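Of the protein chains in this complex, all but one are displayed in their positions.
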Amino acid sequence: MAVVAASCGPCGFQPEPGVKVVVPAMPTTLDWSHSDPDSWANYPVMLATQRGLTQLQPDHTVGPGLAERWERVTDAQGRDVYTFHLRQDVRWSNGAPLVARDFVVGWRRALQGRERGEMADLDGASEVLALQERGASEAEVRAAMERVGVAAVDGHTLRVTLARPRSYFLARVANVYLFYPAPSADLEGKSDEEVRDYFDRPRDGRPLALGPYRVDQWDRAGERVRLVYNPGSAFPPPLAAGEAPAPVITLMKSEIGPALYERGRVEFVFVDSAAALRIHRPADLRREPLLSTYFLAFNTEKAPLDRPEVRRALSRALDREALVAGLLPEARPSHVLLPPELPQAASAEEAARLPHYAPEQARAELTGVTGLGRPLRLIYRSGDGFVPEVAIAERVAAQLARVGVQVVLEARSDFSAEISRRSAQGPRTYDLYLRRLGADYAHPNTFFTLFEREGNHQTGWETQAGGEPMARFERLLEAGDGAPDEVSARARYVEAQEVLVGEQAVIAPLYHPDRYYRARERLRGLDVDPFNFLALRALRVTMDAPRAEDSP
Amino acid sequence: MRAVAQRLLRQVVLVPVVAIASYFLMTALPLTTETDAKRQVSRELAASYRRDLGIGEPLGFLRPWEKLFRGERLGTSAQGITGDELLTKLSGSVGVGLMALPLALTWALGFALLRTRWRKGRWTAMGDVVPAVAFGTPVFIPALLLAPAVVERGHLLPELCAALVTSIWPGIFLGTLVGDSLEAELSRDYVRTALGKGLSRATVLRRHVLPNVWPAMLDAVGPVATSLLAGSFAAERVLGLPYFGQLYVLAVLNKQVAVVVVATTTFATLLVIVSLVVEVLRYAVDPRSREATA
Partner (left out) sequence: MNRVPLRARVGLALLVGLGLLSLIAGRLFPEALAQTCPLGMDPTRPDRTVCELAFGGLWVSLAVGLAAGALSTLIGLTVAAVARLSGGAVEQTLLRGVDAVFALPDVLVVMVLQLAGQSLADAGQGGGLGPFGLMVASLALVGWAGPARMFRNRLATLESQEYVAASRALGGGGLHLLRVHLWPALRPFALAVFLSRLPAAILTESTVSFFGIARMEPMSLGRYLGTSYAALIYEGGGRVVLPAWALLVLLVLGASFASQALSGAPRRAA
């Protein structure tokens, strides 16, 4: 009976007041330094609650963020040294000032986190990563960590040393949340487990925030995250007359999001279901073309896909136009990795050199190929996402069947684990997988990091031809990243794409996805950016307009 | 009394059986540690497996419970749960269940009475069609039909709807059982005698027949509670209720095995409690059970 009585505090489950936003997935973690492979789901919260050293301007150029200015020099060993001068007026949500030490603590944790490969550019980071790879002792890893190129010169001066020049670095620290500072005063002296709980179990105003909102509550079973306004933030939303910040924002997951939006019970909803877009297209539907590419990847370690000519032929067997035809209100089929809107993308002539739909050629190249007798396993993420994956997977299977290649489909909810799973013999067990790659910032580098040696591509292409193509690819990226001017940088990136998509055909790009969503008029500054991030940091509500909500 | 105590004991034994069975099933699962994935390692999940399940330790199967009672978290920091959370979630589900149970009994009685009436007329087939429709309808379908009208409205509306949709099938199921025993009772001599003496049909039903039907109803409460719980999984998900069923489904989806062990056992405990209550009720309302055990 006590249990029953407890359930009736405020009787039953009450709806949250404030702005309700239906998101397609709950965060997988709130620990931004440690992170998680499914980091995309965490971005809306991280971007609303935290800040980076820099900040991207509307035109994709880099502006000041937590750092008001910085200097960049190249030292005697050819390393890139940045000195960031932090803003003096930035405070955590408990009033404590932001200090340079916060970056040191956060970045060191990130180096041991689940996306630590993202930190590889820091001087000394590769040593830390290698030690962890080898399973070295905690003491050894800690010692190596001391040598990593991030140091607090004084309370408000941070020195960052990169192993080599990286032209994208400033753009990257703006958006990639692994580079956000962690509240060192709160964390130091806590065990690893306690720190993880500090982030993932919000309570008593923790974890601290720098952005305009702070996480107040995370109900896992209820699939809701409640954000509250952080009045002390140095980054308040830009308020015009008659506008106010939203005191409470609830990010929630719902099986019936669109229906709730229709009835005025939520303020924002992604229209992700292909079903929704096909059956009924609402008038206030908005579309955001993403800097993103959906592709088919080959397991290059498994015969017959271990031969580049077979992979190229399969890529030529795919009619991208037909793959996406009629699935979405609009679609941008493509056979290139770098979207044409991206600065430094390939020109049309350069793109034409990459494998594209040529059915006759594909059939000719595939005749007599041994090892194609067995059906290939195509893995894709299960669930209803904004990429119509089921339909595309079925069409890929149908198109490949036309050139005599059998494909069996497998939808997996544990997609990342499945594509990295290896058989007892060594190679990974999948043959093909479908996946979307999204830009984290507007730079070709963001499309290539996945396919680097350290990247999470799981295609095994680092083993191809003894590793020579991979080495060449990395040299090209290196040259591009360190190139003195845009023109030569662009040429290197285009060549790198040619190696990856053309010569080695590790992947077959299929199309550049868009995002569809609906939002209420009274919400300002709430939208989706080309990086597919739900942008909450500028959210405010208009005061005068009556709420279009039907009161129960 | 001894026989009753024995019956109760038998029920209680279920809890450790389920606890140990689910524990060993979970620990037998291979850990996919992805040691070779370079950038992203789910060391964390593997570590939480070992930590929470006390694998390889003597009395390791007590580990999840030990952690729970110490107020520590089971599973990963992001997806795991603590004892407090478990209790709050459970209380919500139990609340919904307590609303559903009387509803199910109402459906049962209503359907049983209707069916005895239908049996005499042209509606005989309805006695089969209604249960088939009720059973052939997965809980998520009526839940989805109702959801847009109630989700995010508060005022116990989603809870009531969850109770409503989960109670239909168990109620009808109970109704067919009760209907059978109702019919058997109605054809007995004492009913005819009572009617012959001029008592109204309703009075006969209330005073003579229903007391004889209660035991059959009590027998079925266990399975009904089971299917109420099973239904609550889907109903909670669709109706956006953050309770125990939702917690369980997410624990399975996120492979939080220690949570699965604890939650499965909690389910079994709940069902045992229900059957204990039934035993007590039976003792109170059914004189035959007292005689049998005397």
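Letters are used for the chains, namely A and B, taken in the order the chains are written, and counting of residues starts over at 1 for each.
The rule we apply is simple: a residue touches a chain if its C-beta (ideal position, glycine included) is under 8 Å from a C-beta of that chain, and two chains touch if they have at least 3 such contacts.
All values derive from a computational prediction rather than experimental measurement.
> Of the chains that are displayed, which are in contact with the missing one across the whole complex?
The omitted chain makes contact with A, B across the full complex.
> Consider the whole complex, including the chain that is not shown, and state which of B:L14, B:L195 or B:L276 touches that chain.
B:L14
> Of the residues B:G75, B:P131 or B:P242, I need the one that contacts the missing chain.
Per the contact definition at the top, the residue touching the missing chain is B:P131.
> Using the touch definition up top, pick the residue from A:V21, A:V45, A:V195 or A:A259 that touches the left-out chain.
A:A259
> For the chain that's not shown, point to the residue among A:A130, A:V153, A:A398 or A:A465 touching it.
Within the whole complex, the residue contacting the unshown chain is A:A398.
> Contact with the hidden chain only, please: which subunit B residues?
Per the touch rule, subunit B residues meeting the hidden chain are 10-11, 13-14, 17-18, 21-22, 25-26, 28-30, 32, 128-129, 131-133, 135-141, 144-145, 147-148, 180, 183-184, 187, 222, 226-227, 229-230, 233-234, 237, 248-249, 252-253, 255, 260, 264, 267-268, 271-272, 275.
> Could you please point out the subunit A residues that touch the chain left off the display?
255-256, 258-259, 273-276, 278-280, 326-327, 382-384, 388, 390-391, 394-395, 398, 408-414, 417-418, 421, 423-424
As a working rule, only the chains that are shown with their structure count from here on.
> Once bound in the complex, which stretches of subunit B touch subunit A?
32, 34, 36-42, 44, 73, 76-79, 81, 85, 87-92, 94-95, 98, 144, 147-149, 151-159, 237-238, 240-244, 246-247, 250, 253, 255
> Going by the contact rule at the top, pick out the subunit A residues touching subunit B in the complex.
Listed in rising order, the residues of subunit A that touch subunit B are 3-4, 6-8, 11-15, 20, 27-31, 36-37, 114-118, 133, 193, 196-197, 199-201, 219-224, 252, 254-256, 259-260, 262-263, 265-266, 413-414, 416-417, 420-422, 453-456, 458, 552.
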